[in-house]
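So, chain A:
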Amino acid sequence: MSTSREDHLHHISQQFNSDLSKLRTNFLTMGGMVENQIVKAMEALENHDYELAEETRLKDKEVDQLEILIDEEASRIFAKRQPAASDLRLVISVLKMVSDLERIGDEAKKIAKFVFSDFDESGNLVSTPRGYVEARYIAKHVTSMVRDALDSFSRFDTQMALRVMKEDKRVDEEYKVAARSLATVMMEDPRNITSCLSIMWVLRALERIGDHACNVAEHVIYMVEGQDVRHTPMDKAEKVVRR
Partner candidate 1 sequence: MNTLSENVLSGIDYASISRKNRSRDIIFASLGIFVLFIAITTLVALFLDLAMRGAPRLADPDFYTSFPSRRPLDAGILSAWVGTIMVMVVTAVVAVPLGVAAGLYLEEYAKKNWFTDVIEINVSNLAGVPSIVYGLLALGLFVQTFGMGETVLVAGLVLALLILPIIIVSTREAIRSIPSELREAAYGLGANQWQTMSMYIIPAAKPGIITGAIVGLSRAIGETAPIITIGALSFIAFLPQSPITGDFPFISFEWLNSGFTVMPIQMFGWVSRPQADFQITAAAAGVVLIIMTLAMNALAIYIRYRARKS
Partner candidate 2 sequence: MSANEMATNRIGQPARMRAQSERPSETREHWYLEPEGTLRARVSNLKFWYGDGTQAIDDVSMPLVDKQVTALIGPSGCGKSTFLRCFNRMHDLYQGVKYSGSIKLLPEDENLIDLDPNIVRMRVGMVFQKPNPFPKSIYENVIAGLKIRGISKRGVLDEIVETSLRQAALWDEVKDRLDQPALSMSGGQQQRLCIARALAVQPEILLLDEPTSALDPIATAKIEDLINQLSGKVTVLIVTHNMQQAARISNYTSYMYLGKLIEYNETDSLFTRPMCQRTEDYITGRFG
């Protein structure tokens, strides 16, 4: 039984309806926060904006709090309502996706930290602009993935979720290409190694964010279709979503 977004609001128990919609709202709020975090972290990195970086780091505390809150709400629903079928899948997916969102927040925090490592002890900018272009490009990519994954959740849109999963493969490719070119730069001039390594970590963090967005998309498909598409080939996942 695949479900649509309105299904969770038609229980005989009004309280159950509001519990579930609160869970969804909180989850989407948290999603908006981490999405914002990625954008802010990248902005801080590009502009060497200390304050913004600090702000992004502090924002993570709020995300963590929200994660705890959502976990509590979900376990309360389990204890009191014993959700079944689509409700069960909704709560389970939210529980799992929440930890993906939290990781995305952590990765954004990591990126924000590299703003500080851009400078050496004497306060000079050490990095070369090398790798930044790739990072900016991948960041844009994964940010839209996160946004799409969240949208697919709020609209119960499995087609969109499937696109997110496909995007992740491309992000992986882009990451590999960028990493290879950075390796070349490092081999050319060992003085570049420190700065290249930092940007490498940023790329790595972005790639991880893409993975987490992909996880969210997979959970959305499970939530709507009731079939687990994790660790399955793409064509099988496509079959599940096919209308």
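Here is the rule we use: a contact is a pair of C-beta atoms (placed from the backbone, for glycine too) under 8 Å apart; a residue touches a chain by one contact, two chains touch by 3 or more; residues count from 1.
If you want to know what made the cut, all candidates are chains of the complex that A comes from, given by their letters.
Since the structure is predicted, the reported quantities are computational estimates derived from the model, not experimental observations.
Enquirer: Looking at this complex, which of 1 or 2 sits next to chain A and touches it?
Expert: Candidate in contact with chain A: 2, the rest do not touch it.
Enquirer: Please name which positions on chain A make contact with candidate 2 in the complex.
Expert: These residues of chain A touch candidate 2: 1-3, 7, 10-13, 16, 82-89, 225-227, 240.
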